[in-house]
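Only one protein chain is missing; all other protein chains are in place.
We call the chains A and B, going by the order they appear; numbering starts again at 1 in every chain.
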Amino acid sequence: MHILAFSAVAAMVLILIFIAKEAWPLLTSPAIHKEVTLAKMWFAQQWPGYDAPEHVWQPVSEVPKYAVWPLVVGTIKVTLVSMLVAVPLAVGSAIFISQYAGRRAREIAKPAIEFLAGIPSVVLGFFALMVMASWMQSLFDFDSRLNAVVAGVALSVAVIPVIFTVCEEALGAVPRSYVEASVALGAARWQTVTKVVLPAAAPGIAASIALGLGRAFGETMIVLMASGNAAIISANPADSVRTLSATIAAELAEVVFGGPHYTVLFALAVLLFFVTFVINFLGERTITRMKRRMGVSA
Amino acid sequence: MQASRRPRTGDAVLWFATGLATLLVLTILLILLVDVIKHGAPRLTLGFLTKAPAEGMTAGGIFPAIVGTVALVILMTLAALPAGVATAIYLHEYADPMAIGTRVVRIAVNNLAGVPSIVFGLFGLGFFVQFAGGGIDKLFFGGAKVYGQPALIWAALTLAILTLPVVIVATEEALSTVPRDVRLASAALGATKFQTVVRVVLPQAVPGILTGAILAVSRGAGEVAPILFTGAAYFLPTLPHSLNDQFMQLGYHVYVLATQSPDVDATRPLLYSTVLVLLALTFALNASAIVVRSRMRKRMAGNQA
Partner (left out) sequence: MIANTAHVLEDVPNGHLSVKGLSVYYGEKKAMGPVDMEIPGKQVTALIGPSGCGKSTFLRSLNRMNELILGCRVEGDVKLDDEPIYGSTVDSVAVRRRIGMVFQKSNPFPKSIYENVAYGLRIGGLNDRGELGGRIERALQQAALWDEVKDRLHESALGLSGGQQQRLCIARALAVEPEVILMDEPASALDPIATARIEELIHELAQNYTVVIVTHNMQQAARVSHYTAFFFMGDLIEFGRTDLIFTKPSQQKTEDYITGRFG
């Protein structure tokens, strides 16, 4: 039974090994290096027909180009939009539900948000593609119908329940004695909430945001369906983007097994794996540090 | 004291702002549901659920996708439950919280939950399809491509790993609701730890484990990225009848219909109805998980009384 118990560890190790294994040729195989190297992926290259060295992701073409930055920028843009929308909504709702709402409101809202958490991301992607994109188009008149804003907002719908659940728990776990002490000192409700409850729940809130960030970063289906899938570097959120995960999902079906494109896609997966690992790790470390700074939990 | 209660602007502002946030979140959910039901309900007939798609996905039903989803999820649960429950039992009943081994397992579980779903898909492709499947082919089929290709079993196993953390967390929660006293009583009667766990603790933890299983199923039924390369297909003439067959699946169907349909308007009704079926399935699963969990909590409260 103990063997079964280590399955999670085994899984993590195996995942890393096997995606790294398929990506390894990027570092070692001369055949692959004819088309692409790690350096070529990260530094701007001078391509025929271009005026200056540029980052271009165009694996399927006469001259395959494998710049990673457009994908990274795309991922960051979508993640940023989604967090900017999700964090205020999720934390705000958590504060309302745990500090202000009556029992009936709570009994309606919590299951509703749990249901939101259960909606498959493919459905959210579908909704973004079919409904949200057109609606936003009529509202904002974007140049591209599918872009980082549409994908980001749809992604935030997936991230909100993640942040909300942990946040709400953290706020509810603040000892009642703190609230009593604050009230006895003559604090108004909002003062107790902002000066005592929120600071005491800060590690939990930070944890929730870290979890949400990890989720947003690695999400695939929503961005695959709603981001426009154009690998360009631009600061404008209203441009179409391509994220790392969507790229893998979209292109893996068409690659030659073992070829350069195949290898690069696996390398992207390794990158994704490590970044989400780091986000989780940093998130947990920040929380431990915050807990320590607040003294031993009462 | 003051003659009148000052209108506390701070309270009003905070209440309003956070209430607005809550309202917005609930509104988004509502809009989504209304839209899907409005467009999906008309085609949702019994025939839709029991017939195969026809005429290029503009007519007929999604029966094969339902079958594929069910088969996939059953296999996934068969794999995920034993491993997840065992891990949770180890963490909760046996492991020394301070030991390195325990910390490693916990880190692994926490991070497994955060791995992007597409990475699972690639892992499924690299490990299950190519390594395991290819290995089986070489050993048993002389190199013919039998298991070394996208297949139901590989997709199920990939999903099992993805949902492992869900099962582990739910099982741990269930184990912690079993009061310490029963374990002590069992030990005092001379039972070994294993006997206590299997005969006393596990039976009481069943509702929680069930919750975990339901949540895992709900997750597995909806995930598409992991099965993109490990077994899902858009249109198959026959239902899957063996472990190495490909299969149709509800979520995958939605994805393809939404993004690659040659005639968006014609396939839209089928698309909406498929989404509705998927959502209804998710909702039913989540609702039953909530019911099971609340009943379990009530029972626990009754125990403490």
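The rule we apply is simple: contacts are C-beta pairs under 8 Å (C-beta built on N, C-alpha and C of every residue); 3 or more make two chains touch, one makes a residue touch a chain.
Here the structure is a predicted model, which means the values were calculated and not measured.
K.L.:
Who touches the missing chain here, A:31, A:108 or A:181?
P.N.:
Candidates A:31, A:108 or A:181; residue touching the omitted chain: A:181.
K.L.:
Would you indicate which residue among A:9, A:56, A:71 or A:196 is in contact with the undisplayed chain?
P.N.:
Spelled out, the listed residue whose C-beta touches the missing chain is A:196.
K.L.:
For the chain that got dropped from the picture, name the residues of subunit A it touches.
P.N.:
Output for subunit A: 175, 177-178, 180-188, 191, 195-196, 199-200, 293-298.
Just so it is clear, only the chains that are shown with their structure count from here on.
K.L.:
Could you put a whole-Å number on the gap between the CA centroids of subunit A and subunit B?
P.N.:
Going by mean C-alpha positions, subunit A sits 19 Å from subunit B.
K.L.:
Spell out the part of subunit A that touches subunit B in their complex, as residue ranges.
P.N.:
1-2, 4-9, 11-12, 14-15, 18-19, 21-22, 88-93, 95-97, 99-101, 109, 111-116, 118-123, 125-127, 129-131, 157, 160, 164, 188-191, 193-194, 211, 214-215, 217-221, 224-225, 245, 248-249, 252-253, 265-266, 269, 272-273, 276-277, 279-281, 284
K.L.:
So in the complex, which bits of subunit B are touching subunit A?
P.N.:
Result: residues 8, 10-11, 13-15, 17-22, 24-26, 28-29, 32, 35-36, 82-84, 86-87, 89-91, 94, 104-105, 108-112, 114-123, 125-127, 131, 161, 164-165, 168, 218-219, 221-225, 228-229, 251-252, 254-255, 258-259, 268, 271, 275, 278-279, 282-283, 285-286, 290 of subunit B touch subunit A.
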